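The full complex has more chains than appear here; those shown keep their coordinates.
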Amino acid sequence: TTTVTGPQEQEKGEQPETGGCTHAMEEMGVLCPNGCELKTMIQKQEKNVKTSIGELRPQVNELARESNNIFNY
Amino acid sequence: TRSEKCATEKEWPFCTDDEWGPKCPSGCRIQGLMEKYDHDLLKKVEKIRSLLDQNRAKHRSAQ
Amino acid sequence: FLLASVQAQIRGDNLASCSQNDGFGKYCPTTCGVADYMFRYLPGVTTDLMDMERSLEIIANMTTDTE
């Protein structure tokens, strides 16, 4: 098996879980991403989304201005 | 109970409000939620991009 | 400069983790801390995106009206 990269299909009512692996020592069970890993991930996601918003907002505002001109015209 | 359906799962008592902090969710669960929410946000971003394109096309035809 | 560097170390600037050399390895945020961060960050960006979408839909309707 290869490591799951995206959220997997979940049964109804099930919550998504990703990033786990089974440790060879049965004692340890399933290992999951630690807080440092999760912090890095969410900061990257936040940066990407905010960058997209920063790109889109002026375009939306520009279009809004143009539309007002047409509407008022 | 869930334990009847699934012997390998364990039943835990409900958390009290002050247990959030000393006790925390699974890292797999948090990564799963992070990916789900991020996926939802990226879909919204894509929708806005396509709405922008549609509106620009309309404008060109309207002008 | 030295004091600034000392202060930076105390604040733990630009580190993904901090360590206390107490035999427990590197320190990380808890998953509670990450979840709290996520639920603080999501509403703002979600609102921003929904506002933009609504604006574009209003614009689309205006354009349709003027056709």
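Structure notes:
Residue numbering begins at 1 within each chain, and the chains themselves are lettered A, B and C in the order written.
The definition used in the following text is that a residue touches a chain if its C-beta (ideal position, glycine included) is under 8 Å from a C-beta of that chain, and two chains touch if they have at least 3 such contacts.
All of these numbers come straight from a predicted model, not from anything done at the bench.
Formula of protein chain copies in the complete complex, based on this structure file: A x2, B x2, C x2.
Please note the rule applied: only the chains that are shown with their structure count from here on.
A comparison of the A-B and B-C interfaces places the larger number of contacting C-beta pairs at A-B. Per-chain Cα centroids separate chain A from chain C by 12 Å.
Inter-chain centre distance (chain A to chain B, centres taken as mean C-alpha positions): 8 Å.
Distance between chain centres (mean CA atoms), chain B to chain C: 15 Å. Residue positions 26-27, 29-30, 33-34, 41, 45, 48, 52, 55, 59, 62 of chain B are each in touch with at least two other chains. Shown for chain C are the residues in touch with two or more other chains, namely 30-31, 34, 38, 45, 49, 52, 56, 59, 63, 66.
Touching chain A in their complex are the following residues of chain B: 26-36, 38-39, 41-42, 45, 48-49, 52, 55-56, 59, 62-63.
Here chain A touches chain C in the complex through residues 34-40, 42, 46, 49-50, 53, 56-57, 60, 63-64, 67, 70-71, going by the rule given at the top.
Taken together, the chain B residues at the contact with chain C in this complex read 20-21, 23-27, 29-30, 33-34, 37, 41, 44-45, 47-48, 51-52, 54-55, 58-59, 62.
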